[in-house]
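I am attaching a structure below and will ask some questions about it afterwards.
Missing here: one protein chain of the complex. Every other protein chain is in place.
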C-alpha cells in the first residue's frame, strides 16, 4: 500500500459507522490484508463465512465482522460489526482510491497535440502527449490521461476516463462515465476480405464503435469498427483485458465479459450475459438474455435466455459435467465390454 | 454513419452502374443497413439468398439486388439490379472510406521526433508524436499515423499505413502496402531461455521480422523477432487482432489467421492456410498448403496439404464431428453396457 495511506481507528469508524465495536487499537492502519496474512497496522475483514475460523488468530489491528460473529478481539485489536463487511470495505477502498488518484486538474497539457477544430470542454483534462484529431469532442470532466489517441470526429461524453496508450479511432463514440484501461484499441478495422483470383481484397470497414454509459473496457482489449453501421457495447457492461470484439458485434446492457474472450463478427449478446475467460462465440450467433457461458467454451449456436453452456462444442452445463465424469470412466467401460465379449464368447461357444 | 456521408440516388447509380433499375426515391442516402434493420435514408442489399424474403418488407430507400430477383419496390424505394450486390456494396463503401479517411498530407509533424540519419521519403507522412530512430527508412507515400515507434535501422517500404501506437523494433522490415492496426508490436524479443543452475538465462534474440507486400496485421497482435535469421509473414497474408507469432515462425502467402491465434516458435505455414480463432500450433510444426484449422484447435503435428483439422488434440474434421456425436451418446452407451451385464449375468447364471 502506498505510504500516504494512514488512518486512525477513529477515522475508520467515522467512515463506515459500525453498528457496534469491541476492543480498541492504537495502531495506525496502513494497509488492508486477508485475515490470514494480516500484520499489525492492517485492516482485515470476514467477507466469506468459510474463513470464520481465521478471525481468532488474525493479527490485523482492525477486523470488519458481520453482526452475528461471536468472538473476542485480542489485545490492541478492534472489531467493527457491520451489516456487510465487503460493502464497508468498498467504502474504505473508495476513500483510499480518492487519495491515490486525485481528480486531475482541468486543461490541456502543453505537450498534447490538439488539431484545430477539436472541441475540448473547459472542465476536461487532456494529459501529456495525447493526440486529438480534428473534429473530435471531449466532454465535461472527461480525462484523457496520457499518450491517448483520439481520431477524427470521435466523440467522448462526460466523466469518461481514458487511460494511457488507448487508441480511439475516427468517428467512434464513448457516451458518459466510460472507463478505458490502458492500451485498449477502440475502432480498429474489422477483419473482412473478399478473395478474388487467389488474393484477399480488403472490404472497407466504414462503420463505427459506440460505447454506451458506464461501460468499462479492459487493458489491451480490441474492439473493431463495424463493416458498416455500428459495433455496440451496451450500458453498464464490463469487459476485461485482452478481449476481442469483432465488427458489428452488439453487446447488450450489464453483461460481464472475462479476459481473453473472442466474439466473431455480428454476434449479438442480449442483456446480462456472463462470459467466462477465453470463451469464443462464432459469427452471427445470438446469445439470449442472462446466458452464462463457461470459461474456454466454444459456442456456435444461438442460446435461449437463461442458458448455461460450457465446453467445445458448447453443451448444457449439466450434461457437460455428466459427460466429463463418464469420459473419465472410459478405461473402465472398455474393460467391461472386453469382459462381456469374453463371457459371451464362452456362453455361445458350442458345448 | 458519420454525418458527412450523403448520396443522392443519382450518385449511387453513377458509382455502381446497375444493369437495370426499378422504382425511384427522393431520399438522401446517409447510412448502410441490413434489410431487416434499414430505415428510410438507408441503402441495403441482398448479399445472401437466404434473406430474400426480407426484401419485400425492407424500409431501405435503395436496395441492391441480384439480377434474378423477382419483386417490386415500395413507394419511394429504388431497386438496383447488379451482378453481385456484395461487390457493388464494396464499391460504395470504398467511396465512403475515401471521404472518412482522406489521404494524409505528406511531411513530418512538428511534434514527431526523427533521429538524425533516418530517411523519410518526401511523399511520406509522419504524424504527431511518432519516434523514428536512427538509420530507419520510411518509403514513398507511407503513413506513420501517430505515436508510432520505429526502431533503429527499421525499414518501411512504399504505401504502408502504420496506425497509432504501433511499435516496430530495430532492423525489422515492412515491404509495400502493409497495413498495421493500432497497438500491434512487430519485433518484440522471442521467448527463449536456457536454464542454468535453476535460473532461466536469456538467449539473445538477434533476428528480425520481415513483413511482405500487402499484409495486414491486427490490433495489439505481437510478432516476435527471430532468435537469429527471420520471422516472416508472406505476401498477401491477413492476420487478425491479438494474435501471437513466436520467433522464427514462417507464414506463407495469402494465409488467413483469425483473432487470438498463437503460433509457437519455428512453426511454418505454407500458402493459403486458414486458421480459426483461438487455435494454437505447437513448435516446429509444418502446416501444409491450404490446410484449414478450426477455431480453438490445438495442433501438434505436421499436416498434409488440403487438410482440415479441428479439436484438441487436433484430428480430421470429419472424425471429430463423429466423435462429438458419440461422446454425447456416452450416457446411453453406459446404460446399454450395464443392461448387457445384467442380462449376461442371468444367462450365465448356474441353471
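In order of appearance the chains are A and B, and numbering begins at 1 in each one.
Methods note: contacts are C-beta pairs under 8 Å (C-beta built on N, C-alpha and C of every residue); 3 or more make two chains touch, one makes a residue touch a chain.
The structure presented is a predicted model; accordingly, all values stated were derived computationally and were not measured.
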Of A:11, A:121 or A:216, the one touching the omitted chain in the full complex: A:216
Interface with the undisplayed chain - residues on chain A: 1-2, 31-34, 37, 86-87, 90, 93-94, 96-97, 100-101, 109, 111, 127-129, 146-147, 163-165, 179, 181-183, 214, 216, 218-220, 236, 238, 240-242, 254, 256, 258-260, 272, 277-278, 295-296, 312, 324, 327-328, 330-331, 333-334, 337, 340-341, 344, 347-348
Interface with the undisplayed chain - residues on chain B: 113, 129, 131, 147, 149, 151-153, 165, 167, 169-171, 183, 185, 188-189, 191, 193-194, 198-208, 220, 222, 224, 227-229, 242, 244, 246, 260, 262, 264, 278, 280, 282, 296, 298, 312-313, 315, 319, 322-323, 326-327, 329, 333, 336-337, 340, 343-344, 346-347
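Please note the rule applied: only the chains that are shown with their structure count from here on.
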Inter-chain centre distance, chain A versus chain B - centres from mean C-alpha coordinates, in Å: 25
